[in-house]
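One protein chain omitted, others in place.
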Amino acid sequence: MFVDRPVGIDLGTTNSEIAMLDPSERDLHIYADRFGRRTVPSAVAWDPKGEAFLVGHAARQRRGKTPPPIESIKRKMGQAALVEVGPHALAPEEVSAKILAELRARMSEHLGKQAAEGIEVRVDRAVITVPAYFDAPQVEATRKAGEMAGLDVIGVLQEPTAAAIYHTWKSRLGDGNFLVYDLGGGTFDVSILRCLGGEYQVLAIDGDNYLGGDDFDRRFAEKLRVMLVARGYALDLDVRGDEADRQRFSRLVHLAQEIKESLSTSDVVSVSKQEFMQDKNGEAVSFEGDVGRADYEKAIGDLVETTITCCERALARSAETSSVDLGQIDHVVLVGGSTRVPMVVRRVMEAICKKSRSEKPLQDEVDTCVALGAAIHAAQLGGLRIGDPERKITVGFTTPLVSQGAKIRLGVRVEQAPEGAAEIAILRGMSGAEEITKAALPDATDVVVRLDVPLGEEPEHASRVALRSVEREVLAELPFALYRGDVRPRASALSRPSVVAKDLAIEVVRAGRRERRVLIARGAGLPAEVKSRFFTADQSGAVVLRLLQNRMPIKTLLLQVPRELPVGTPVDLTLRCDDAMRMEARAVVAGQELWAQVEPPAAPRFDPAGAVESLLEEAEATNKSLWGMSAQSYRAEADMLVAGIREVVATDPDKLQALCEKLRLLVDWYRGDKNEALSPPMARFQEELDGLRRRVYRASGNIYGMDRVAWEKRLADIEARAAAAYEASDAVAWRRVFNEVQALDETAMQEEFAQMRLDDPAYLERRLRNERYFAQSVERKLVDFVPSSSDVGALQTTERDKLVAQLHEKALEPLKNLTSDTTDAGALRRKLEAINAEISRIDNASERLPSLGLVTERGGA
Amino acid sequence: MTDERENPFERFDLDPREGPRAITERLRELAEDAGEAERATIRAAWEELTLHPLRRLRAAIGARPRHPALDRSGPEHAPPKLRKAAAEEPVGLADLAPRPSVVQALASFLSRGAERGPKAVLSLDEDPVLAAGAPSSDPAFAPTSPERKR
Partner (left out) sequence: MWREEDEALLTRLTDEIVFERLFRAQASAGARPPARGAGLCAALRRLPGGSEALVEATRGGKLEPLLALLEPARQIDPPPELLHHLALHHAALADAAASSTDAFVRSITAWLALGREDRYLRELGEAVTGGALARQDLDRALADAPLWPIEELGERARNGARDLTADAQRALAALGRVPEAARIARAPEALAERAARRATSIVAVAVEEALAPVIAAFTEATTHGDPSASVGASLLNRFVAVWRWSGEDESVEHAAIEQTTPLAWAHYRASRWDDLRTLIAPVAPLVDSLAKRIEEDPSQLAYAARAAQMLVFRSDVVRTEQETIVLLDRAITICPTHRNARLMKANTLCDQALRLLPGARAPTRADHDKAAGLLERAEQIYPGATRLPEARKRLGEARKLLGITS
């Protein structure tokens, strides 16, 4: 017979853990090896002698040897570049899969030893944790790693939430608001959670995917390097380009880690490390001297401040979503080995605990609470499965097997039953026919049967679940136990502790402008499904549904539709995200349907070799080309990324890669803005308004019974409304004000217009020149247009080329042949007006190019 | 306030003045027995009523004040009774005068293994809640919900 209880796994940057909640819910089993070590290093190495992979402590032992172990692979998850492990080149998720497989095997063995005779304990299903702030590609890679290790990943849970679940369970904390500060080896997360009647709500999430103990170590290692250089060693290292230098820096990082650990417990450490590495001249390097905690803290100070800033951002968000601010935080929880650093604890106490209701932070089990919490959640998601394949019986319990009261309401799902089974019964004891309760067997296999079982006072009740025939003959049965006792607070059907960390959005067009519409907002519990209806906005022959997570495009669905499909045809989109963060999208338009698994793009978007500097230049150029709110939001993000890049360019290739990719995305997004600024652009609005203003000033008397003061007031009011619309990026209001200015201008100019001699050759000459200029500027705009790099690009290019041809045929060519020297001034004028209308039309069409195929919401284009 | 977007307080027959914790407990019971589709609705209602106090307020204002008789049992087309009582259970105080304060006080009975209330109908003199002196005569809401800690 087998027993299958899902496990919780914390796949950490430095260390990993695996745990399981006992079916009696009294104990949490965490795997520990024969030395009692409960964490397994997240290290994989190649043993050249044995020609095999090593995982865990054995792999870590290979530090300093060749080939060295791969560590901190978590920081590469979601990237496409392969990693060399000995003679093999593996993807990061394959490396992680080896760690997971190792954990699985060891837990299996560990539980197998403790199980009764004849019972196979299966470790097949797992909840794996991820940092709260992980992007879709990183989550995807994590789940894939689990699947490659042979696990059925039934859930993916954010680490801080897991920690909160554990602490609530263990300390019976009861209802309250939590701030979980999770500083691991490679990532930092902060989550604000509420526990209400035992159920969880995630109120806010923030963090930094490339900020952890590792970064502290590298910072400190850099400081040590500088100290050594000052002492005369040749240690100017090119970590990006030189393998040997990378190894040297690793040695410094290890030294930094050792010193840091000692500094946790004393203020000053006397270091005497002899000949622990060689410098670039081949000279043996020794480090002797005193290092004080203050030196360490100075090196990492701003990194710690960054974590506090993330906390503040998270609190601002939780105040928004649920009115919970710092003053209402009941518990502050520290998670992750790096929270042992005294400075971290100090800053958290000062900046957070002091203003909250929590005197000091909870610091239990910082290394293991995540795995333990994941195990509790796994039990909630996956229940318990027992079976005996030979006897053709497999049964799953969907509810806990413990109750405080005298009755327990069981949920049972019969997955496999022998031929002729018609009934399910619970029988008392290990043998005998005493029936406690029974129910008819449903026809389908995924229906949950509810059975009420009374419980006596004893803590444990041996029972059997039996499948019986119509005549009540037992065809197969399995032993199990029910428990009576303390039920710790446990989330049940109501909470969804696993959440979507970042907004999932779709690109739509509104008033000629591309905008993002959030479909599933950050913080939404998983599983989540949203159905939305959009409408086609043009007749380009294609419908483009571009899905984004934050700014990152994660999938574009491209549907070909007939060109005659009328504008305003409905497009129905269903977006689904399950417990394990698998995303699926389904679109239906005009009877056509398209299903897609949403995946992150596979190829790296950024190639670091030499391109960092040019990327930084581009970023600066983009900065200069924006204004208003766009500029502000761009600058806030770009500055942070650029600062980060400059800092790690010499010390951390992985982080450099990640930051550069983010900056690349940011720049692309805002540079596209040239094509998509509020339509019409601010400059044109200003032009119109100025033209109107000049007209008013030129007039000698009142225009329309309004004197200059009244006109000024009117213009000021218009300007104020325009500014409000611009700042709020309200494309519709913006366009409305612009139209009003144009209309008003037309009214004001009638008098001037009346006095113009429209057939005056000088006027016609001017007009002709203007039209030529207009046509040329539209041509330039068309030629400069940068089509999208995705499938839509071809569509856009075709349309653009068509417009250019029309421009030539209807405007540029005729203009070449016109001259103001003519006898029929009226005819010339009319021709010019007609040409002007054509150019305007083509100009408007050109503004739609970037949003070709995009859908629009309830409103219109 | 329309049929399609039925007010969650009305739909699940909840008293807006009970506080988020009581609301959570009632909805949890319903969710555990519900099918997947219904569960999604219950979860949405739970979020609406407990995530942000302003949303709860908005829902409360959109909910009709409860009938003064405060009896949970009504004509067939009212939502089902929340407590799933077996028919032979003796009628407990909970049925006749389910004021939130009393319900909360009775909760301690339930946690000690009693099913729905005292196993026998106690006379008012023997009623431990009344004999001990209930905390206050008429709090408008249960005092244990976290947001009210000060």
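Which chain is which? They are A and B, in the order written, and residues in each are numbered from 1.
Following the convention adopted for this analysis, contacts are C-beta pairs under 8 Å (C-beta built on N, C-alpha and C of every residue); 3 or more make two chains touch, one makes a residue touch a chain.
Here the structure is a predicted model, which means the values were calculated and not measured.
Visitor: Would you mind spotting which of A:Arg37, A:Lys531, A:Arg708 or A:Arg830 touches the chain that isn't drawn?
Guide: Reading the full complex, the residue touching the unseen chain is A:Arg830.
Visitor: In the whole complex, not just what's shown, which of A:Glu740, A:Glu765, A:Asp801 or A:Asp824 touches the removed chain?
Guide: Answer from the full complex: A:Glu740 touches the omitted chain.
Visitor: Considering the whole complex rather than only what is displayed, give the residues of chain B touching the chain that is not shown.
Guide: Residues touching the hidden chain, for chain B, are 1-3, 10-11, 13, 16-17, 19, 53-54, 56-58, 60-69, 71, 74-75, 77-79, 96-97, 140-141, 145, 147-148, 150.
Visitor: Footprint of the hidden chain on chain A, which residues?
Guide: Touching the missing chain: residues 323, 535, 537-539, 566-568, 704-706, 732, 736, 739-740, 743-744, 746-747, 749-751, 753-754, 757, 830, 833-834, 837, 840-841, 844-845, 848, 856, 858-861.
The rule we apply is simple: only the chains that are shown with their structure count from here on.
Visitor: Can you give the whole-Å distance between the Cα centres of chain A and chain B?
Guide: Centre-to-centre distance between chain A and chain B: 38 Å.
Visitor: What does chain A use to touch chain B in their complex?
Guide: 174-177, 194, 196-199, 201, 203, 321-323, 328, 330, 357, 399, 404-407, 409, 450, 492-494, 496, 525
Visitor: Which positions of chain B touch chain A when the two form their complex?
Guide: It is residues 20-21, 24-25, 27-28, 31-34, 39, 42-43, 46-47, 50-54, 110-111, 113, 115, 144-147, 149 of chain B that touch chain A.
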